[in-house]
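Note that one protein chain is taken out, while the other chains of the complex remain in position.
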Amino acid sequence: MLAGVIGATGYAGAELVRLLSGHPEVTDILSASVSHHGESIESVFPQFVHARLGTLLEPADLIARSDIVFGALPSGKGEAYAKACLDRGVSYIDLSADFRFDEDEEAYRAWYGKSYDYGELRKRSVYGLCELNREKIKTLAGQGPLIIGNPGCYPTAVSLAAFPVMAGAAGVVPSGYIIADAISGVTGAGRETGRAYHFPECADSASPYKVGSHRHTPEIFRNLNNMSGPDTRPRGGIQLVFTPHLGPFNRGILATVYFPLDGCGRPAECRPAAAELAEKTARIRDACAAFYHDEPFVRVLPAPLAAATNRVRHSNYCDLSIHLDQSGATLIIVSAIDNMVKGAAGQAIQNMNLICGFDERRGLEALPALF
Amino acid sequence: MLAGVIGATGYAGAELVRLLSGHPEVTDILSASVSHHGESIESVFPQFVHARLGTLLEPADLIARSDIVFGALPSGKGEAYAKACLDRGVSYIDLSADFRFDEDEEAYRAWYGKSYDYGELRKRSVYGLCELNREKIKTLAGQGPLIIGNPGCYPTAVSLAAFPVMAGAAGVVPSGYIIADAISGVTGAGRETGRAYHFPECADSASPYKVGSHRHTPEIFRNLNNMSGPDTRPRGGIQLVFTPHLGPFNRGILATVYFPLDGCGRPAECRPAAAELAEKTARIRDACAAFYHDEPFVRVLPAPLAAATNRVRHSNYCDLSIHLDQSGATLIIVSAIDNMVKGAAGQAIQNMNLICGFDERRGLEALPALF
Amino acid sequence: MLAGVIGATGYAGAELVRLLSGHPEVTDILSASVSHHGESIESVFPQFVHARLGTLLEPADLIARSDIVFGALPSGKGEAYAKACLDRGVSYIDLSADFRFDEDEEAYRAWYGKSYDYGELRKRSVYGLCELNREKIKTLAGQGPLIIGNPGCYPTAVSLAAFPVMAGAAGVVPSGYIIADAISGVTGAGRETGRAYHFPECADSASPYKVGSHRHTPEIFRNLNNMSGPDTRPRGGIQLVFTPHLGPFNRGILATVYFPLDGCGRPAECRPAAAELAEKTARIRDACAAFYHDEPFVRVLPAPLAAATNRVRHSNYCDLSIHLDQSGATLIIVSAIDNMVKGAAGQAIQNMNLICGFDERRGLEALPALF
Partner (left out) sequence: MLAGVIGATGYAGAELVRLLSGHPEVTDILSASVSHHGESIESVFPQFVHARLGTLLEPADLIARSDIVFGALPSGKGEAYAKACLDRGVSYIDLSADFRFDEDEEAYRAWYGKSYDYGELRKRSVYGLCELNREKIKTLAGQGPLIIGNPGCYPTAVSLAAFPVMAGAAGVVPSGYIIADAISGVTGAGRETGRAYHFPECADSASPYKVGSHRHTPEIFRNLNNMSGPDTRPRGGIQLVFTPHLGPFNRGILATVYFPLDGCGRPAECRPAAAELAEKTARIRDACAAFYHDEPFVRVLPAPLAAATNRVRHSNYCDLSIHLDQSGATLIIVSAIDNMVKGAAGQAIQNMNLICGFDERRGLEALPALF
């Protein structure tokens, strides 16, 4: 199979090229770039020197020759490529936000400042969080070429933490108020330079950004709503607060997600006995582990492990650790992913595998890197 | 004035020595170490070679010769030294938890696993968060030598974020449920080696620890309660959830503190107009700035700045940034301190200044380091 | 094929397990540990949770069941295992220094403080720097099970930089005086904790260690001598100065190797014309590239690239960049490897491939990681 990557000079695109180069079903990779076509990819990423990855094509050339196409472009650039792919009869996996909102053009417009150019494409598109939409993706794929809206990095980490709770599978009743506090490595900002990502300005420091108003918020909110059925949706609805931070590391997202439980009103000085707390935590952990039992890429960690970004590095895993605060009234689930793999390129390949009928793990079997 | 530091071979103790060496009222510094006495301090910290800081004394020797004594020891070690100081008529500033709980021996025992050896010392001790207890400290200091329970690093960062809200000075009605999500640099773990602090195990990573059960929780809880008067205390009481994380940097604590506001029930898709949100945020920010107007070491940042640990590095400042989430229903205050300065040694010197009647800023005037 | 790794709880051993798990010819991996047998490997490396890597065996058990055995142990521990392997008829790839000195027991004793326990094993052992000894390894492997002395990390980086010059293939006449100045990431220190590797002690810093006396010196010296034939050996012999440094990063070694050229005596203010210098540099670069033309894992970088550790990360490549100083009188070759891959586990697998008759690249095809 010949896989094409548009936007191969960005971080997510290059990571795709790297991961696809080790995929056993992919015989060759084509790369395209809007701004660098005609150059070699190693002129942009000298890591790839000697790798014979060929010349960067124009996107149209690439689409004309690929069996499946990935678009790793800024949001707002993907629709025309998606259309061209469908017209040619090949599937398109989009890593931007352009296909993450399905029919909800209003939410897309509100947060990304742009209307759909080809709204009808959403009839053939699906949000590609496999743990949420696996059956939808398979069904659509059975009907012909399709478009995948590959999830955002933060939404992946936060949604996978929240799903067992939202699905009513964790054995607790959440109040509906959810705080997701997350920190990302600097690769999340992409390859473009900026003062905030200048080494001396971000090394040895931590800080939040877009507090309470990051545009991944509506995507997370929608996922949580979709996972909660009519029976399990919190009575007052879901109220989500999401705060991203920047940390001085390259890869990884850590999300600490707080679920105050219904009736959570006991003052903090009430401390249930340690044994009682541990037993309740174990019950919830077991329930979450059961919920994800068949998922190849979600690991519910055994106690006393806490999720850490360096344990999923270079892998497609999402690690989850389950905790109760000392009062037992707030459930805390910590989620760790590699933002470039499960948060971007790896998840896109997981979608490709699903579309093509390969084992979902194909090309993504590598154990996490130790460092 | 001759200042003595017991525990000078630990990180907080050595930072004290360094800061005191630049204090204009301190003519000389004595250092003591329980395990290294007889050696030079530069044999432990080669940074100090050529500085002529003298030999590490036994604690008793140091107490016998100092005009004021700092104890930078693990919790559970300070009471005897405190007693010896009072007996000799000099004040003792304790950087451990031993004097942070005042008369509440039960809380201390529950979280630190030890009873008081000399309970009566609490008649002469006061919790040294100047922004909370300045008048108490001054009053006690007016009556003779005293003991300061220097605050913990996380409690300092979180309490200063929460005080305007708890005091009813921010112009909002908090629900009483508070989530404090914090990340610390690795110096917070001290000088003792451990697998978790081995460079390859913590570089390039982020992870939580002691989720929901860190022993700084009761200290924060008590501070928040003390700051909220009978009129401003949330109806259902305060319910605090505190989660610390470890990040790959040396200095600094960043705490992101969430205050769901009373009646906070609007679903996340409700977005107030941007102008309305900005105006409401500005009002709260101004109120917080007014609350801290006379505090020399608390900076309420103007919009659009967000607190960042690299902006308070090597300074005694606590920076606060004020935010509302997009629904306007959750107030988010982000707090940044240097954990070794405002979170330990700097705050101890601030207490010394207060006790001795010096300007509170003496010896702590340095601007934050740029990197 | 069933591969066994003794010492799987160290960094090099665990990296071996990780890389072998992706090797297409390896059907299963056994792990052993002297100190942790009976435990699971994920109890030591939680990264591997869910990976079903089995229980850590006793070394003897592992040897009894493996088709090939890797020893990733401290120097001085490998001979008995090597003997047991040969006795059982399987090959042993040793990652310590125990088999790097062949018959030169004196050099081994002088630098490692220990005599050979089973000196006769050297009849079946060979130093496993494939770029130096490929034919020897193949020949010995054709005669039955053998022992590989897998090269040290610094010797790999420095030797590969120096080989074209020592072999007389670079078109220059070196004076024989060689300075190798290298810096390593902290994983090179292994998994054992120590003050020097405590995050706050080594983050944000650089420093040398074992200046001029590191025990990799004689290994490098021997390699350089072996590569220089009677015709190309510098007249005065080789004189090597080697200084390692520690840098605040996880993976990678960068070695900057200086070759003052014969007759190098022009004072520094003499600057040849830029064009002349560039042309001479290009000639040497081309010669080095030709020398390594058939090597799968050595990349001589095109101008103006300089070798950098982040361009070989997670790969088995050694990158070389070729420079002349401004006077044209000193050749400078910069070498970058991933110390855990080409400097340890990857090179060991390269040796396994050679022994087993696989393509040398098998299991090592991954492109360098971008970050």
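Letters are used for the chains, namely A, B and C, taken in the order the chains are written, and counting of residues starts over at 1 for each.
Following the convention adopted for this analysis, a residue touches a chain if its C-beta (ideal position, glycine included) is under 8 Å from a C-beta of that chain, and two chains touch if they have at least 3 such contacts.
Quantities reported herein were computed from a predicted structural model and do not represent experimental measurements.
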| task | Using the touch definition up top, pick the residue from C:163, C:249 or C:317 that touches the left-out chain. | result | C:249
| query | Given the contact definition stated above, which residue among C:41, C:63, C:90 or C:238 touches the chain not shown here? | reply | C:238
| note | Residues of chain A touching the missing chain are 11, 185-187, 191, 193-195, 197-200, 202-204, 248-250
| Chain not shown, touching residues in chain B | 11, 14-15, 17-18, 21-22, 45-51, 187, 203-204, 250-251, 299, 301-302, 305, 308, 310-314, 340, 365-371
| said: Contact with the hidden chain only, please: which chain C residues? | reply: 107, 110, 177, 179, 181, 183, 185, 200-209, 211-213, 217-218, 221, 236-243, 245, 247-252, 254, 256, 258, 260, 264-269, 271, 306-310, 313, 321, 323-327, 329-330, 332, 334, 336, 370-371
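Everything below uses one rule, namely that only the chains that are shown with their structure count from here on.
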| message | For this structure, I'd like the pair of chains sharing the most C-beta contacts. | response | A-B
| task | Please work out the Cα centroid separation of chain B and chain C, and write it as a whole number of Å. | result | 47
| note | Among chain C residues, those touching two or more other chains are 11, 187, 203-204, 250
